[in-house]
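Let me begin by presenting the structure, written as structure tokens, before commenting on it.
Only one protein chain is missing from this complex, and each of the others stays in its spot.
Up next is chain A:
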Amino acid sequence: MNAANPQYEYGLLKFGTILTVILLVAGTAIGTYAAAQLAWPFLNFDIAEITFGRLRVVHTNTIILGFGGLALFVTSLYSVQRTNSNRLWCVPCAWLSALFLIVSIVGGIIGIAFGLTQAREYHEMEWIFDLGVAIGWVLWTMVFVMTIATRDKEKVPHVYVSNWFYLALLIAVTYLFLVNGLSIPVTWYKSYSLYSGVQDAMIQWWWGHNAVGFFLTAGFLGMMYYFVPKQARRPVYSYRLSVVHFWALIFGYVWLGAHHLQYTAVPDWTGSLGAVISLAMIIPSWGGALNGMLTLSGAWDRLRTDYILRFLIMALAFYAMSTFEGPVMSSKTVNALSHYTDWTIGHVHSGALGWVAMVAIGSIYHMVMKMWNTEMYSMKLINVHFWLATLGTVLYIVAMWVSGIMQGLMWRAYDEYGVLAYTFAESVAAMHPYYVMRFMGGVLFVAGALVMLYNVAMTVATAKSRQPAVAAA
């Protein structure tokens, strides 16, 4: 029986999966609280550690590095074993890697709440925690690569595409993270970056965009390539498509950073290059979305009954949407309006909630059933979760589109005297209803995450008693 295959290492992954779900709840709850503070500022109660400026960074770190990172960690080590029919190489190394990652990330996040930061976006934690993350990351890469390298090449001659994407993630983030993090420590908790001025901005967004491109995109595409065909029990639509869009993404993404710096002091050519390569990225991105969706062709009806598949396919729809939106926002004309506004925040979360979180959630449900070798405690609750998450996401991004575009238009509006028509404070006041709406979207999304935590916990608790008789035999 495959699911109970004793050759695979699941202990660490079971632990990691449960922690991932907990981090999903924590990260989105913190995000929702931050959203509430934007609507009702008194909610920071004048406590420095939970003021918006810090809470926001705690949110991004908890949800991206914590939830996203751990989701990638467990799904990569789960699928690499199964697609190579090989047990994890050096299980103690994998545990050590998890230990380094978890301790450093949690330490880094607590540090941020207390004001220790390098002030580099998506790379805020101080050098000492950085170092821990780097060690954990390299160990993870080693375990992953060696699990592929030591497979039985007779039995598994080809490396499956999910593994290419995970590998791209592991390799790219290693060098991006290290280069961006170069700094001179002056105390245990304080360091100064090696870069300054324009170089600093360029390096920062070279990292920043690739955190999106490799961390939130390539890695999660790896997840998609394993879990979609597995859950749909259908072959991947096109091998050739996966080859073409893989290489196009890998070569394309590293040039995009400057689209975060349009109309700033960086040289003009960098912005143009970032914009045009971004536009050219729509089609390669859609390659992934298409390949996933067409995998379902002939099995669409399964969406009616398979709630896990719904998560995976909804994720692909949001992926296609946000990878169209992003390139449009890269163009100079649109960016001149959208930059600094909530439109960017909306784009972020259509990718983050719609794509990253949904694909991870679907994959985790699949993995829980396989690893504990049982059905979920309640399939109905998965459906409830699906609707809460979808509604929450839609509320969030619609609110941000409206408020973002409104902000952009208010800031540039002139009156009949050629004077700006609105003060900044007026534009802030106009955002209030949309901030409330975003907060409500967040509440729905967190409610869904709590339903998931409950469902997973109950599944684990009752797994033994409900295991199918055949499998147990």
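We take it that a contact is a pair of C-beta atoms (placed from the backbone, for glycine too) under 8 Å apart; a residue touches a chain by one contact, two chains touch by 3 or more; residues count from 1.
Simple rule for what comes next: contacts and distances are computed from a predicted model.
Candidate names were "Cbb3-type cytochrome c oxidase subunit", "Elongation factor 4", "Recombination protein RecR" or "Xanthine dehydrogenase family protein molybdopterin-binding subunit", and the UniProt protein name of the unshown chain is "Cbb3-type cytochrome c oxidase subunit". When the full complex is taken into account, the listed residue touching the unshown chain is A:239, out of A:40, A:114, A:239 or A:340. Interface residues of chain A facing the missing partner chain: 2, 46, 79, 82-85, 155-158, 160-161, 226, 229-230, 233, 235-242, 244, 248, 262-263, 267-269, 271-273, 275-277, 279-280, 282-284, 286-287, 290, 294, 332, 414-415, 417-426.
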